[in-house]
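Of the protein chains in this complex, all but one are displayed in their positions.
As written, the chain order gives the labels A and B, with residue 1 at the start of each chain.
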Amino acid sequence: MRENVLLSNRITLWRVALLFLATLFVQPPGSLAAQDISDLAPAEIIRLGEQMYLKGLLPSGKPMQAYVSGDIPMEGTSFTCVSCHLHSGIGSFEANIATPPTNGRILYQERKPYIKGFENVPSYHRYASYFPVRPAYTDETLAALITTGFDPTGRSVLKVMPRYDLDDRDTAIMIAYLKSLSDQFSPGVSENEIKFATVIVEGVDPAAVAAMLLPLENQINRKNSQALTYQSSPRLARMANNVMGPDLGAKKFSLARWVLKGAPETWRAQLDAYYRAEPVFALLGGISDGEWEPVHRFCEENRIPDLLPQTDYPVLSNSDWYTLYFSRGVRQEGEAAARYLHSMYDLFAGRAVVQVVRDGRVGKALGEGFREVWATTGHPAPVEIVLPEGEALSGERLRQIVAEHKPAALLLWDDATVLAALEGLPDQAGRPGMVIASSSYLGKEMWNISESLRDLLYLTYPFRLPQEEGRFDVALKGVLAGKNPSDYDQKILRRSYIVGELLSKSLVQMRGEYYRDYLLDVVGMMADSVFPLYERLGFGPGQRYASKGCFIVQLGKGANPQLERRSEWVTQ
Amino acid sequence: MTKGITLVILCMAAITGFSPNRSAVAAEAPYKRTVESLSMPDVVLVNQKGEKVRFKTLVESGKPVVVDFIYATCTTICPILSAGFTNLQRKQGVDSAKFQLISITIDPENDSPPVLTEYLERYQARPGWDFLTGSRADINKVMNSFGAFFPNKMSHRPYNFIRTNDQGKWVKLDGMIGGRDLLNEIEKVGVK
Partner (left out) sequence: MGYPISGRCGVALALVLWGTAVGWLPPALAAEPVVDKKAFMVNDYRYEPPEGATANLDIGLSLCGTRCHALSENFASYIKPGGWRLIKIAGNVTIRVELNNPFLGGQCVCVGNEYKIDWYDAATYRDRSEIRTPAVE
């Protein structure tokens, strides 16, 4: 039996080769195709196949057995299909390793050294040349590839892909899944158009909505004008063709506004209705003052990508896939404070860390962020004091907290009303070595921190410093042409600009493979980039939060102070 | 007859492997081995437990050391490199403490100590395999000292570096090396 032979981890390459040949010539043709899985419902086949593809787990629930580099036995959970072929199955690029598509549509076609219809598009041509030609796979040769590591031409892939020890039935389930993977282009894409939508929660300041919409609609307008050019000017069309190819070059984009009204519990029905009326390929941006979770769930369940909504409260998940966020939200500042203090904790000589948390969404998010990262360091839990909503922290109460706990570091997750309470702290005996507050929570009042507090008070600041950000106005000018920059919220505008950039770059890199999962795969593979607003922004395969950094800063001296960095963008 | 010829060709192909010098299949080519003089930077990195590690001290502890550059969410290259480390530890058994394996993340933004711990568990790492993160500037400095600077994590290369007994001399292995080959290379620098 093939599977029994493969169980030996001492198997050598030539044995595998002979095994491959046996699969082709000795095994009765069609034996794998004939493997009967018709007792399983189609949806169950897909579920089991997806479990193998994404998690490396057999239908029995046990890990698949993989042999890496031909001879290293590893559990398939460490070597899942998705880790290289990605969610869409269209494959990945990393350094000099190109992983080919593994979706049935492409596997079951002959691979030529070019892509038909795209012979003169450099990026397509380059892509096609990465992979050797091969005949179309059949169920038998695909089964042989998975279980022996040899493709239909006899070429070994064992140096880059494990061979998997699967029995005939599990192999048949896997093949059925691959046939279903990235089979039809996703909804929202037609021959002439790609439809997008952006979600706007009613009640958000109209100026903020305008700042969010401006760069997106600008990008859509540019693309549509370009598509028009493509049809009317062959000379200019050639330039577009070289970058985008004839297919994307000719397509127009549309951006619908999905406005959500009323309580968040009612949003799902509204989203469903919008989607039923006009399915879109992806959601772009979007904006909410508070809740985003219902939109996140809608995207997850309908498998619709949402590129970078503007919310302070993203859904935190290690497994959800369809919404990409700018960051982990306001809580990321609490997390950064924990990492910063961890870097010097050994100097605290046993003194406590105290965090004062304003009861309310912002304070709680900051407090949670700090607490959770601090817990991973193994240090004693911080002393936590919750301030009731609406009740300002008094100087007296702060003095008591400091006198009682004598903290090495004090975290104040509160709004700008806390600044008055801090005034006497620098002179108090036994005061903390440093006080940390959130620049986002303090808001514009942080620029009014009194001189006497500036040595003691540190701020979390999750953006590029303002004095260095001005250089990026150059990039924004294209978006703002003819408009007054001060009419718009700069942070919202800049974030939305990033969405437009990300969209255009990823669509070009998708090479006409209009699958929603592939859009997310491509964004994941994109190089870290230098964009406005964030010092560093980038995903990575499977990563969901683009900006992981946050500076710790202090306010400099003088009447017109600048922020001064006290940390790097990321501290571990 | 035709079938017999095809069989022979396929057999030859399967045993020797085609080696067109392109991308995915370039990995079929043998790995490249060079010996380089490297000077280690004095920086403090952070291991999977969140502990500070003075990199120079760890590397120059006197034990044979193998270093690679990976990151937790990487696609093709890192799983293969890490399987090589898993294999080394398995094959050396209780003797795996004789040498130090060091993986250094090239994605310090994402790779916090808990992420590193989860990664090592996934590859069944034993004591003696540390996964280091740190500030980007310090990680860049370490990459530079190995002549392996990757400004973009998606363009890194499959390098293994083995510290030899000869002061400052490292064996650099460039390529998707198999488990047995890596073991042979380790043995060449004196680990038996």
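Simple rule for what comes next: contacts are C-beta pairs under 8 Å (C-beta built on N, C-alpha and C of every residue); 3 or more make two chains touch, one makes a residue touch a chain.
Fair warning: this is a prediction, and the values are worked out from it, not measured in the lab.
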item: Neighbouring shown chains of the undisplayed chain, as defined at the top; value: A, B
item: Selected from A:Gln226, A:Thr323 or A:Ser438 as touching the chain missing from the view; value: A:Gln226
item: Option touching the unshown chain, where A:Pro206, A:Gly350, A:Gly390 or A:Gly482 are the choices; value: A:Gly482
item: Residue among A:Leu54, A:Ile115, A:Met239 or A:Ala416 that touches the chain left out of view; value: A:Met239
item: Positions on chain B where the hidden chain makes contact; value: 41-44, 52, 54, 135-138, 140-141, 144, 149, 151
item: Touch list for chain A against the chain that is not drawn; value: 213-214, 216-226, 228-229, 232-233, 236, 239-240, 243-244, 343-344, 346-348, 408, 433-434, 464, 468, 471-472, 474-475, 477-478, 481-483, 500-501, 504-505, 508, 530, 532, 535, 551, 565-568, 571
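Keep in mind that, in the parts below, only the chains that are shown with their structure count from here on.
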item: Interfacial residue positions of chain B with respect to chain A in the complex; value: 3, 7, 9-11, 13-15, 17-18, 20, 22-28, 46, 49-50, 71, 73-77, 79-80, 82-84, 86-87, 107-110, 112-114, 122-123, 133-137, 152-158, 176-180
item: List of chain A residues in touch with chain B within their complex; value: 13-14, 16-18, 20-21, 24-25, 68-72, 74, 77-79, 83-84, 86, 92-100, 129-132, 150, 153-157, 159-160, 339, 342, 373, 376-378, 524-528, 536, 538, 540-543, 548-549, 568-572
